[in-house]
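Here it is, the structure, as structure tokens.
One protein chain is absent from this view; the other protein chains keep their places.
Residue numbering begins at 1 within each chain, and the chains themselves are lettered A, B and C in the order written.
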């Protein structure tokens, strides 16, 4: 295979990128000057050397001179370590952070559990979450786990699995498990709302 | 103007119908057999004679032999008359009804209040709502008003206006005013949620 | 069934209108004042009385004082009666007319022939087209039939059927059968063109 074809193939593995757009990326790179290509290749190298994964929450973070094995949020004493927000992936972290309403820490599951999945521990860091819950309860006084997953079937399946898995431990350790509130999302017109959302919105009225 | 042009003009007043589709409607009617056209015209006549507007909630309903000036829900003694759900328009009623989670009565505002509107009473039945609130408090023991409007700017503006308008009266009469819960709507993926919705979902977690 | 339900049912037969929008139409009419409803009903009546179908081209047209059994274009001596443009439906006529590039007459098929249809004469005015071709050849010196149908599978199937059906007669009468040109339509970006369109555009280059 020629390097252009191989490159198109690699790009078509990128999320949301089909064969056609992968080829456009290749032609885009060919038409750019060499500086761009060089910087792209060297930045990819740097990523391998300078990005670490937090030993508590599994988020990716950039290595700094402190050489801490923890991400800035897990290492920060101003973080409210008694509340742990469980998210599917790193991008979700940025979205939650932007809301400025969560002062606690995070935990990245690394995926979600498809309906009918036999072995969820292959898809998400369920065992790691249990271990970290135990550690955080002991070391940090963990009080609440917020399961913050998508409101679609796979997200809800994952939420159910986590609740079932964590509850015995949480009960024993006095940790509350909560989930994101359901209702009308911003911009929703009542006329086009589904029954499920409306039922939640009515029940959670306030 | 020819009758076909006039008909197209009338159809283009219909919600969501542009000039092009209005003309398609006309050609559709021309190509149908005369029976269809006749029944359409006569059903339009019937509507004028047989559909009434409820004197309590302003919903449209079909006249029956009881000749009640109230719609079936307002006339029904099994309805929970202590809870009144305020909606923008008749279609919203059907959506709420499908959820099977509201056992109370309704009130149709007949519109919403645009931002910067000088005289909201021209756009919605605000005065009628106050009168009906007084009557229902006295006659039916009204306890709660649920303002169930869209979560978009115009809906939220209307909700604010209603709260401000109703609160003095509601306080005096011991009526609670509530609004639909905000949060993730069904199907929402966390990654594509806006900050406002996420902030609500976090605050309303449970 | 109540008149509102019946009306919603009739509207849901309209082209492109689902059950939900049909109900919105009903509520829209209920909320309009009675004048609108009355005029809509009476215009529907007028349509039945004042719209005729042309005996040559089958287009619908509004009756005028001339009481001609022909539409204004078929009755007009300035029309080029030697060229007949065959279209699927009345709306197509307006689109072609707007281009100002066809000075001839029309013929409305009234439908198209689905792939695998056993009896095309049930779907389109094929027999009427043959009769009209004979009449127009004799009376008006018809020289060309332009088959102006959609470039989708059903349109192309109809074109093939018409060509096969008309050719023996057209050959005998010295009438040319042509079809609309294929190639890039306005706004087409080369990068997103399908192979078939590009092949036509290359072949028809000029």
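What we mean here is this: a residue touches a chain if its C-beta (ideal position, glycine included) is under 8 Å from a C-beta of that chain, and two chains touch if they have at least 3 such contacts.
Nothing here was measured: the structure is a model prediction, and the numbers come from that model.
Across the entire complex, contacts from the unshown chain go to A, C.
Contact with the chain that does not appear here is found for just one residue of A:30, A:103 or A:127, A:30. Chain C residues in contact with the hidden partner, per the touch definition given at the top, are 87-89, 91-92, 95-96, 98-102, 146, 148-152, 155, 178-191, 193-206. On the side of chain A, the interface with the absent chain consists of residues 2-4, 6-7, 10, 13-16, 21, 23-31, 34, 36-41, 43-48, 50-51, 60, 62, 89-91, 94, 110, using the contact rule stated above.
In this section, only the chains that are shown with their structure count from here on.
Centroid to centroid, with C-alpha atoms defining each point, chain A and chain B lie 39 Å apart. Our note on geometry: chain A versus chain C, Cα centroid distance of 55 Å, whole angstroms.
Annotation for chain B: residues 89, 91 touch two or more other chains.
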